[in-house]
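Supplied in structure tokens, the structure appears directly below.
What you see is the complex with one protein chain gone and the rest in place.
And then subunit A:
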Amino acid sequence: MNKLLSFIPEIPIADATDKVVDKITEIFAFIFDPISTHFGNFMEFFAEDFLMSIPPFIMILLVAILAFFVSGRKFGLAIFSIIGLWLIYNQDQWENLMYTVTLVLIASILSIVIGIPFGILISKSNLANIIIKPILDFMQTMPAFVYLIPAVAFFGIGMVPGVFASLIFAIPPTVRFTNLGIRQVPRELVEAADAFGSTGAQKLFKVELPMAKPTIMAGVNQTVMLALSMVVTASMIGAPGLGRDVLSALQRADVGTGFVAGIGIVILAIIIDRLTQGANRKKD
């Protein structure tokens, strides 16, 4: 019976993938190298020379003020932010936090900037939809660790491959929700936009995107949370931040350190989640 199954010898998928990745690395080195140098420098600058130059006290205050207004002039989130961020500072995790924030912020912004246009594209073209949907499924279900390998090949180690891996892992919700939001715009509104002689761009920017905004923002929220969840994974390829402490604690079976860094991630996650959700609330 086994003969029947093995009438074709093992297909060399692994080898082929290796070769493809090698080729890509080789051919696109002229793009990847400057990206990893300049972009890496920029991120380090952003984390070390910008975020860390702000005194933690001021930073906590700014986040609290932002939380107060975003949550509709309620104190809950603001108070939580003050206590949570102070706790992270107290545990001497402030620098790690800043690296993590940088990583999440940059990965999220890139995901949104790339994801929304793709979402628009697949909402407008059924062909693009048929092609891109399975790719998104693939990107989301493939274990995130796997992305680290080509990321290292392309960009070496550090923050840049971390952002690259986060990007691939976190981008699908933004694309999907943008598509969904636009497709869900009531038919009559699309007809109204057409009937009054809108161009495609006018229809998109004046009707479809504003109508789809709450849905798109729900996708952005998901994307940001996924990017944050990549923090620990990305630390495996040398990205600094809270994740690195979790990883090293794991390697040394150091429960205490792992817990402290883990708590930091949880606090950051809650603050980011509430902030992005709050920004999506209707302003009346």
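The rule we apply is simple: contacts are C-beta pairs under 8 Å (C-beta built on N, C-alpha and C of every residue); 3 or more make two chains touch, one makes a residue touch a chain; residues count from 1.
Keep this in mind: contacts and distances are computed from a predicted model.
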Exercise. What is the protein name, per UniProt, of the chain that does not appear here: "Quaternary amine transport ATP-binding protein", "ComF family protein", "Glycosyl transferase family 2" or "Cytochrome c-type biogenesis protein CcmF"?
Worked result: "Quaternary amine transport ATP-binding protein"
Exercise. Which of A:10, A:92 or A:188 touches the chain that is not shown?
Worked result: A:188
For this session: With the full complex in mind, choose from A:207, A:247 or A:275 the residue touching the hidden chain.
Result: A:207
Exercise. In the complete assembly, which of A:55, A:197 or A:256 touches the absent chain?
Worked result: A:197
Exercise. Of the residues in subunit A, which ones touch the absent chain?
Worked result: 186, 188-189, 191-192, 194-199, 202, 206-207, 210-211
